[in-house]
Each structure stands twice: as C-alpha cells, then as structure tokens.
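As you look at this complex, bear in mind that one protein chain is not there, while each of the others sits in place.
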Amino acid sequence: MIRVAVVGAAGFIGGELLRLLIGHPEVEVTAAVSSRFAGKRVDGVHPNLRSATDLLFCSVDDVDEYDAVFLATPHGAAMTQIDRWIGHTKQVIDLTGDFRLDDTEVFQRYYGTRHAAPHLLGEFVPGIPELHRERLRGADLISVPGCMAVAGVLSLHPIRDLIGPDVRLDARTGSSGSGATAGEGNLHAFRSGAMRVFAPTAHRHEAEIARHVGVRVTMTATGVEAVRGVQTICHVTPKPGVDGKEVRRAYRERYRDEPFVRLVAQQRGLYRYPEPKILSGSNFCDVGFAFDEDTGRLTTIAALDNLVKGGAGNAVQCLNIRMGWPETLGLSFPGLHPA
Amino acid sequence: MIRVAVVGAAGFIGGELLRLLIGHPEVEVTAAVSSRFAGKRVDGVHPNLRSATDLLFCSVDDVDEYDAVFLATPHGAAMTQIDRWIGHTKQVIDLTGDFRLDDTEVFQRYYGTRHAAPHLLGEFVPGIPELHRERLRGADLISVPGCMAVAGVLSLHPIRDLIGPDVRLDARTGSSGSGATAGEGNLHAFRSGAMRVFAPTAHRHEAEIARHVGVRVTMTATGVEAVRGVQTICHVTPKPGVDGKEVRRAYRERYRDEPFVRLVAQQRGLYRYPEPKILSGSNFCDVGFAFDEDTGRLTTIAALDNLVKGGAGNAVQCLNIRMGWPETLGLSFPGLHPA
Amino acid sequence: MIRVAVVGAAGFIGGELLRLLIGHPEVEVTAAVSSRFAGKRVDGVHPNLRSATDLLFCSVDDVDEYDAVFLATPHGAAMTQIDRWIGHTKQVIDLTGDFRLDDTEVFQRYYGTRHAAPHLLGEFVPGIPELHRERLRGADLISVPGCMAVAGVLSLHPIRDLIGPDVRLDARTGSSGSGATAGEGNLHAFRSGAMRVFAPTAHRHEAEIARHVGVRVTMTATGVEAVRGVQTICHVTPKPGVDGKEVRRAYRERYRDEPFVRLVAQQRGLYRYPEPKILSGSNFCDVGFAFDEDTGRLTTIAALDNLVKGGAGNAVQCLNIRMGWPETLGLSFPGLHPA
Partner (left out) sequence: MIRVAVVGAAGFIGGELLRLLIGHPEVEVTAAVSSRFAGKRVDGVHPNLRSATDLLFCSVDDVDEYDAVFLATPHGAAMTQIDRWIGHTKQVIDLTGDFRLDDTEVFQRYYGTRHAAPHLLGEFVPGIPELHRERLRGADLISVPGCMAVAGVLSLHPIRDLIGPDVRLDARTGSSGSGATAGEGNLHAFRSGAMRVFAPTAHRHEAEIARHVGVRVTMTATGVEAVRGVQTICHVTPKPGVDGKEVRRAYRERYRDEPFVRLVAQQRGLYRYPEPKILSGSNFCDVGFAFDEDTGRLTTIAALDNLVKGGAGNAVQCLNIRMGWPETLGLSFPGLHPA
C-alpha cells in the first residue's frame, strides 16, 4: 500500500483520479486537496463516491504524508509549485499541460505564457505507456498528455513510417473536457446538441502529437453532444505502395500486447469504427482506420474517455508501471453498452 | 404599427420576445433593453436573429418612444420599477413572477420577500387568453403566468367541476427554464441527461394553478434533458359518476375554438399524449388525458414550449387580443417534427 | 467457480449479465444463448466486451454444462420453457416478467395472457435482497423484479406503516428499458429529447409494487432522454402525526447495513435527491424524500440503473447471496461523475 495525494481533487480529472485510486487495491488516498472545498466531504462534490469514502477535502498545507502526488490543477499551477512537490515525494504525476512539451518556445506559442520551470521540461517522462513503458518504470516525474493528444498519438504512431508528413486532424470532444467551472461556454442550453468549433486551428494538443509522432499536425476541435468522450479523425496520405493490409499489420503488431489499446477492425456493424460512447469509464483507447484504395487516402480513427485514458486512467496506468504492479490494476472496468 | 420595448432583452424570454416581435407585421421593436449588453448588437447574443435585425441593445435610460413594454427582467425587478413603466406607456406586459399572484401573503410565502407594489396586484389581468380573453381586450396591465402554471391551468380548468379538490402535479422542464445565467446548476456536464428533482414540493407555479383553478395543488418539478419544453402530469380524482367521455367532452367544448390549445386524443401512436418535443418554437399548448376505468383515476397531461406559450408567445397573444388584431398574428410557426 | 448460462444473451439485460458475470471472480460463463446470433462472436453484439471475452453465442440446444441459468428472454418465453431449465440446473434466476406476480388473475390482467406455469408462481422467491435475503439463501428459483418496481418497492417499503394506502407513482425511464429490438418507438429521431407518456395508467410494474409493499399504486410511466436510468416519484400521504424525522429514521434504520441502497439526504446541492445519471453501470438504488411540513404531503424519490439494480446487477446480487459469497462480489463499480 502506498499513500497518495490528489491535488485539484474537486475537478473532473481529480474526481476521476479519486474514483480509480479509492478502488485501487494497492493505494490509500491520504489527501484530496481542494482549496475551495477544504473541510467538506469528497462525496458532496463527487456523488458517485457516496458510501465509497468518508474522506474530506483538505487544503494544500494539510498534506503531510504521501508517497506519490497527482497534480490535477488548472494549467499553470503545476509549474509554479513544482518545487513544493518534488521536495516532498518520490513520485509526481502531473496531469496538467505544464510539462507536456519539451521545447520552451513551442510551449510559449501554444500556452501564451513563459514556462516557469524550463529546467524541468526534459525531466518529465511522457505518460504514454505505449511509447515509453521502459522509461516509465524508473520515472519519478511523469507528465500525462492531453486527452486528444493521446488519441492522436496512438492512432498515428504505429503508421508514422507509412505516411506523409502532413496530418489534418479533426477532433470531437464531450463537455467534460472544459472542466467543472461553470461559464457561458458550458451552459447546458448552449452546449446541448451543439457542434461547436471551438478551436478551428492551433489547439494545444496538436503540438504534443507533432512532438511524439514526428509529423506536422493541423487540428480542428469541435465540441459535440457528450459529457465524456474524445474522437480523433486523422486525414493522412500513405506513402506510395502502402496498402490497407500493411496499415493493418502495423497496428496489429504494435498493439497486440497492449492491455489498453484495441484495434477495431470489423467489416460491418454499428461499432466497426472507434466510438467513444462505449468507452465511458474505461481505460481503453480504440483505434481503427479506413483505406480508400480508389483514392489512395487513409483515414484513421481513435476514441477514448477523455477523463480516463485521456487523463486519470492513463495516470494510474503509469503509476502501476512505475511501481511494478500489474498494469491493469484498478482499471478493469470495461465500459457499458448500451450507454 | 406600434412601437414596443423589451426590457431584459438579453435573456431567454427576452430573446424569444424579440424573435416573435421582429417577425410581427404590426410591431416595430424600438428598444431592446439590457444593462449588461447596452451598445452591443442584439444578434451577438441571439445568433438566430442574424440578418433579421441590426438592432443594438440599449440601457433603460435610452428608451424614449414606445407604445408597449414587455418586462422580461429577473423576478423582483418589475415590481420595484413598475412606476417608471406605467407612467410612460399605455401597455405593460409583465413576464416576471411579480404580479402573478393576487394575495400578498401567498406571494410572500412563495417568493420569500414582501411585495413592493401590493396596490397593483389586483390591477394586472392574468395573461391567460383561454380564461380572461374579455378582460384582456381592455387591459393596460397584463401579467403573463409561469410556464408550468400555464400547462397546469389549461389541463385542469375545463374539468375543475368534475374532479376532487386535491391535485398532485408532476412537472418536467427543460434547462432554458433556469435562464441564461451560467451556474453550477446548468453546467452541461451535470445537467445533460439529468432527472433532477429541483423542487420536490412548493414550487411557485403551484400557487398560480391553485389561484386560477381553485384546487389544492402539490407540485413536484424535475429537470429532464431538453432545452425547451414543459410537461405537466396531473393526478386527480374524478367525482363519483364521472367517466372518460364526460372528461373528453369537457375539454372538447372548452377548447374547440381556441387557436392555441389542442386536445390530443388519439387512440395510438407515439404522440397520443402531449409531447413538448414537437412544440419547440410554437405557441401551442397540447392537452390530453387518460382515464383508468378500473381504478377510477384520472391523469391529465399538458405540454408546451416554456419560452413561447409558457412565456413570450403567450405575451404576444395577449398583445394581439389587446390591440384587436387577429389572435394568431406572428405566432403561426407550427413546430418541427422530427426535432 | 460455478458455470453459468445466460439465455437471451444478445439483449440489453443479457449483455449486462455477461459484463457482470465475465468480470465475476467466482463465475465462468459457459453459454451465451441467442438463437438469432448463434455462432457469432459475443463482442460483435456487445462491443464493450472486446478483449474481455472470445465467447461465441450458441443456440439453446448447445447448452450442456452449467450450474445456474439466467433467463433474460422476452416475456412469455420463460414460463413456457421453464421445465427445460428446472430439470437441468440447480439454480434458475429469471429476469423476465413471468414469475414476478404470485396471483394468476393479477398476472392475466397486467400481461393480457394466461400464465403457462401457474403451479410454479409460488415457488419463485422474489429477487429483492432487501426484503427476502433469508429466503434467497436457499432459493433454487428466483424471479428478479421489474426495474421500476425495484425503485418503487425500495422507496416505499420502509415507510409503509407510516403512510396511507394510496400511492401515485410517477416513473421516468431511459430508452434501454424498451429493449434492443428496433421499432418506430425507439427510433432516435422520435425518442431523443422526448417526454413520452407511454403508460399513463396500469403499467405492469405497479402490480409488483402493490404486491410487495401492500399499498394501492397508480402509476404513470414516461420515457425521457437517457439510455439507462429509472427514477420513481411517489406521492404519498403520511399518517397523522408522522413527521419528516420519523420518515428519515425509518429509511436510515432499514438501509443502514444494505450494501446497495443509499439514503440520499443532503440539505443542498445538485444531487440532494436521487439522480439516475450518476448510477449508470452501478448496482446502487438511491432513495430520498421530501416532507412538506406545511401541507403534510410526502414525496419519495428513488433512482437506479434499470439494467443493473433494475435487472442484471440485482440478479448477480441474488446469486451472491444464494452461493454464500460476499454480496458485493463483482458489483463494485461505483458509477461515474460527471457522466
């Protein structure tokens, strides 16, 4: 049993971390940090945890004993307070955007601010088990990537040598991606049933995909009706001579042994391409593709739950790897159908 | 052509008034009052009005010439500022809760505050054409009832002599009923797909129904997934000897000539009971019922668009009556199916 | 490890049984019976089970070895084929409506057909752990109640001595309750965002509630926008002298030690009354109430996932009790928030 603290525990990612960590057999949650809710019951904010925990939120100064800390604070807070955490724990798993890029210039372009701890940018191991499993085993600092970035990376990385360098990525996301703070943008009457193009170009996650896959990505992000769920569509151009079989083989070989990536390759049926709807609560990222032999164009599709494989679940998977535990520990929920 | 001002024009009811009044052949909208948005384009807030109007919002002090004013402000603002309006216009149509009850004590119980203009309570004619058409023809002060109250009143009034005095009313409502101000309560991630019992007892609208129908009403209100739409289910006990035919006849006779109340009385089909979904944007209130001959229990059902027949449309219908225009003028949109 | 067969495994309840039983540490699923899909992969119909199982559907004649059978067939099929199952297994858990009532006359009134095995009606123990835990320990024949019946029973049973004999029950349900067979009634364009009163009176589940609670129930059922989820609102009249504290005490004492019933009794917050939205996939039934001291009326509210506590999860809980296993085995998923 290790003791963990969750900072930013009242948010959506924080709540999902609590759900997974409270149900994790090797973990004890010793602190759920929320300055706003300090002293209040955790299940008052996260009602799905009623009868699962009697924990109270605490303030950051009340955290004393823990072996690992998960940072689920707003972007910017992690990099300014990182010294506090590094000095007091063996293990920092950051779920903010602060340490996802390794280039200060790119960071500044996408986040619009200077990085507050540039010397640490290279120290964080990207929390992508499928790409960095070995490095994660010894990592004390882990940076979990953005939700749409995970989907994009996992759908492009296996085929990066088979395609041209330009990728047009179309991402759709549910409303939980914009967080638990109420505002006009996530007012139900406006957001319900929407197809809201909120980032036609230059979404932050495109920089992560470019970093990890080594392609040029132009990304459009649209909010559609869903609470959870991200889907990415990548429009790519295969290299001459590449056919559908080769693409399939590349995915299959790459993900055969991955516990949380599934190649969806049915010939027919409503679910023959990745669909976020059936992944809510699960840690799977489903990937698939369509190869148009006539036009020689390739479309790849990926889906995941933005709060799980796109956040808290991925973080727990990283912890499992880091600790040498079975990688699926505490992450066995398969998702619901219908849902 | 008369000139009208809409106060509280940036809200949901205000926007719906603008949609209807801009499309109304006898009306010119001379002022759309919003302190928050004064100087901004109306279609910036209400994007459905793009290309329909170039109007700018103005502040309350900019309103000079108008023949009628619609008050769609937050509850409480109308009664404190009523003198300003009465002195400057022939016609006040109030869509707030301020003048819906005629008893200061009942008002205080339901609104939790003292009435600021008790002397005017009796002066406002209730904006229910089906009950008060004659009085409305000469009314300078009109108070449009609450959305759920309209549904409840129209489904109970025709049969009030056929039923016992106790009514249990179950109301369901879309999210637009809680207004355009963002808050935790209407955050999409929480409100989407909800069945939220927000008023298990003592909803304000029950007092209006009691007033107009002369029954004791105990009301439960639940927010369900929809942006627009209200449905009321009334559980009533018919008097001895009353049967289904008599109930049907009472509705039929009462609403035969009403332009905006339809008795829905099909034997089968998905739409054999009133369904708000097909009423969005329309001024209809559909009413229906089921009589269980075995148990002698009667259930009445009503549906409407809370922003139209439950608000702005009802107000325009009252204006039409007051001005002697055809009652359906500007209110001809029939609703969509499917939708 | 026991071996179990699921009959009707391609339906929604069947799929949910498979999800729970495949994840259950003491159970091996040896047969997933579906005449329509025999020979096809289970995860082709239930895509959430991809990578969880390689099972194929089989026809009913292929089932040979099993210790328990779950019947999730259409209503009517269980009672006509019951002999086949009783002769070949120790344990029958029926999730259809066939053995939910113990009175052939009441059965005929609500199901519109004669009972095919009336001699067995009294043999089935109702699958309601909260009422019949002791009997379930030795039960070879178990009949799991209807989804809305579970919610109604659990919200009324603890207070049945505190209330008058007449209950008006308002039930709302998601679309999965109408099953996996496509028809006009569950066409997305018609069902989406609906408030469809599909049973204004005489829903079958009211007979079950009456049986188990000993009250007269008049029930109205409405389909609202959700895939999973049932909520019941009971309008009841407390006996003279009964107050809110007594009601609360009755619930608290009754459910203090129940693993899957939670009394929701917060003073404030969006989730202060039971909300199905946060229960998807979980086996909880949340119950709550509001007591209007002014009018002396009592409203009780209950919520659950119709496919879990209202079906498959309840069935697994019964199996756990029958086998002497921990009652929560395989049922630990707490539900998601937000969702």
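Letters A, B and C name the chains as they come in the text, with residue numbers starting at 1 for each one.
Here, contacts are C-beta pairs under 8 Å (C-beta built on N, C-alpha and C of every residue); 3 or more make two chains touch, one makes a residue touch a chain.
The model shown is predicted, which means the values in this text are computed figures rather than measured ones.
Partners of the chain left out, restricted to shown chains and counted across the full complex, are A, B, C. In the complete complex, the residue from A:Arg19, A:Arg262, A:Lys277 or A:Arg322 that touches the missing chain is A:Lys277. Only one residue from A:Arg3, A:His88, A:Arg133 or A:Arg168 touches the chain missing from this view: A:Arg168.
Residue B:Arg50 is the one among B:Arg36, B:Arg50 or B:Arg114 that touches the chain missing from this view. Taking the whole complex into account, subunit B touches the unshown chain at residues 12, 15, 19, 23, 44, 46-52, 176, 180, 227-228, 262, 264, 266, 269, 271, 275, 278-282, 284, 332-339.
Touch with the hidden chain on the side of subunit A covers residues 168, 170, 172, 184-185, 189-190, 193-197, 200-202, 216, 218, 220, 222, 224-226, 229, 231, 233, 235, 270, 273-277, 289-290, 292, 294-295, 297, 299, 301, 303, 338-339. Even with one chain removed from view, subunit C keeps its contact list with that chain: residues 12, 175-176, 180, 182-184, 186-189, 191-193, 225, 227.
The rule is simple: only the chains that are shown with their structure count from here on.
If each chain is reduced to the average of its C-alpha atoms, the one that sits nearest the average of all protein C-alpha atoms is C.
Subunit A and subunit C have Cα centroids separated by 35 Å. Note: centroid distance subunit A to subunit B, computed from Cα atoms, is 45 Å. With centres taken as mean Cα positions, subunit C sits 38 Å from subunit B. Among all residues of subunit C, those that touch two or more other chains are 275, 338-339.
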